[in-house]
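Attaching a single structure in structure tokens format; questions to follow.
Every protein chain except one is present and positioned as in the full complex.
Here the chain labels run A and B in written order, and each chain numbers its own residues starting at 1.
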Amino acid sequence: MSATVTSPMTAARPGMAILATLRRNKLSWLGIALIVLIVAVAVFAPLLAPYDPLKQNIIHRLEAPSADFLLGTDTYGRDVLSRLIYGTRISLMVGFVAVVIAMSVGSAIGILAGYIGGLFDQVVMGVVDVMLAFPTLLLGLLIAAMLGASLENLIIAIAITEMAPFARVARAPTISLKEREFVAAGRALGFGPLRIMGVHILPNMASDVVVLGSLWMASAIRTEASLSFIGLGVQPPTATWGGMIREGFENILTAWWLAIFPSLAILVTVLALNILGDALRDAIDPKLRSENAA
Amino acid sequence: MIRYIIKRLLLAIPTLLAMLTVIFVLVRLVPGDPAIAILGDQATEESLQALRSQLGLDKPIAVQYVDFLTQVLSGDLGSSMTSGRTVLQEVWQVLPYTLELTAAALLIGTAFGLPLGTWAAIRRNAWPDYLGRIISLTGLSFPGFVSAILLLLAFSVQLRWLPVMSTATDDPIRHLENLVLPAFNLGIIMAAYITRVTRSSMLSVLSEDYIRTARAKGVGPGRLVMRHAVRNALIPVVTVVGLYFGTLIGNSVLTEIVFTRPGLGKLILGALTSRDYALLQGLMVVFAAFIILVNTLTDLAYGLIDPRVTYD
Partner (left out) sequence: MSETILDVRGLQSEFRIGGRWYPAVRDFSLAVAANETVALVGESGSGKSVTALSILNLLPAVGARIAKGSVRFGGEDLVGLPEKALARLRGDSIAMIFQEPMTSLNPTMTVGDQIAEVIQIHRGATRTAALAEALRLLEEVRIPAARQRLHDYPHQFSGGMRQRVMIAMALACRPKLLLADEPTTALDVTIQAQVLALLNELKESYGMSVLFITHNLGVVAQTADRVAVMYAGEIVECAPVDEIFARPTHPYTEALLKAMPRVDRDTEALEPIPGQVPAITRMPAGCAFAPRCPLRAPQCERHPELLPLGPSATHHLRCRVRAPQESAA
């Protein structure tokens, strides 16, 4: 009975199924629209920002939102809106670069572990499991503190904390794929292991890894903001959302606008990425596919 | 049962060793000379040398590693370099605050998350389901400190219902007032996780054959959920609560900072700002031990819920 009911869905090609799911899932369009908007803000920041985000103006310090300063000014009289717009660049860049590094290195580790197997696999995956057990934020905190606060170190810290899940996701299909005929055929033809891993195994898991990437990018942006808030991120005077919230927190009794706008910016960005990641995951995982079909 | 616990704890030893190794490596990631990092570049060579030997940094790395392991395993987590007290003394002093906060968050998260997730699953694709999904997705998107600041702005700064800062107090009412916002901040995030897992777990349980059997027996909708579905649906929820514990600690660090509350989080931040690497390393070991303890408790909880789990 159930087989008859689901057969038309599973018959479609995966790419088509993803598109179909996204088309049905109205919420995912909200996610996509928001992400496009946020990326546009980051790209066109110099055109959009009404002021120089670093320009101090002591006369106008701690002004509430007004026609001149739409979102108010901070303790140095800098325009909050302009800083918010430029902060988008840091958040997106850190999130994106960290996830791409975590994704590449993590999947490479997972594929290698799965492909080589044996003791190597056991040791590597043991370390991966320990990394998974550590809270992302604590691990990021520790690494960032050890390396010292800077943009590069922040990216490295976040990338290291997020490698483990990609290694896990890449390893499982590698193990089943390496036994399949086309891989054996490749080996018989004399292809080297690198070519087999790159040409035959990698494409088969790419969609899973990318979906995971969109979900972990949300987490990376969250971690970036948290570390910047603690003071372990990109250092002032560069505008970052986490850093702005830190300043807002120090002036929370007198200037509410300092904390609230970057808070909302983080929330909207993370929410948009989570919505999209969820929709993609539902589209890829057939077991969950019907859940979001409303 | 006792034997099972002992066995389970023995099994955790390799995990603990692996965690300790990761901590050891991470702490030694610090580029350059930690002694200079701690004392600053104005320090004399003499004091630097003294600090190096105090930290054992003058020994070869392998010896340092073995020293570290033997010390930790014999229960010596080292001492804070700034206060001079042992790590355990430092932890012991703030532990009640963190435990109280964590327990309250767990309570709030379960009290909201379980019913909401169950309701969403039962009324799938109807408004309770959408409400549950929106709440859980929003809750999952909040970085802990962002929600903390928004709560602080709303309830302490604007409405003035609750104190902005926690202050040490013996008055139980004031004590509770200090706890409400931090606990809710962590509790809401926890509720978001629990709602989500409960919903999906409940959905899969509700499509199980034994639920159909129960309906065929004439079991009404209320009894069906309470007596047949909830207990089965709880198994993945317990797993997630166990796994979430680490994130809860991570979030509690930021929550404690925003609400200026004493606790392990504040202790970590203090260690970071004063570059107290010995304290930091000790605290990480404490966290690792905590995580292993929680994992063991989670395993034991399975046995209470699922009769198929046997303790042998």
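We take it that a residue touches a chain if its C-beta (ideal position, glycine included) is under 8 Å from a C-beta of that chain, and two chains touch if they have at least 3 such contacts.
Keep in mind it's a predicted model, so treat the numbers as computed, not measured.
Residue in contact with the omitted chain (choice from B:Q54, B:Q89 or B:T213): B:T213.
Touching the missing chain, out of B:G40, B:P60, B:G75 or B:P307, is residue B:P307. In the full complex, chain B contacts the hidden chain through residues 124-125, 207-210, 212-221, 223, 227-228, 231-232, 305-308.
Note that in this section only the chains that are shown with their structure count from here on.
Each chain gets one centre point, the mean of its Cα atoms, and the points for chain A and chain B are 22 Å apart.
Across the interface of their complex, chain A is touched by residues 14-15, 18-19, 22, 26-27, 29-31, 125, 137-138, 140-146, 149-150, 152-153, 157-158, 164, 200, 203, 246-247, 249-251, 253-254, 257-258, 268-269, 272-273, 280, 284, 287-288, 291, 295 of chain B. Within the complex formed with chain B, the residues of chain A that make contact are 126-127, 129-131, 133-139, 141-143, 145-148, 218, 222, 225-226, 229-232, 245, 248-249, 252-253, 256, 259-260, 263, 266-267, 270-271, 274-275, 278, 288, 291, 294.
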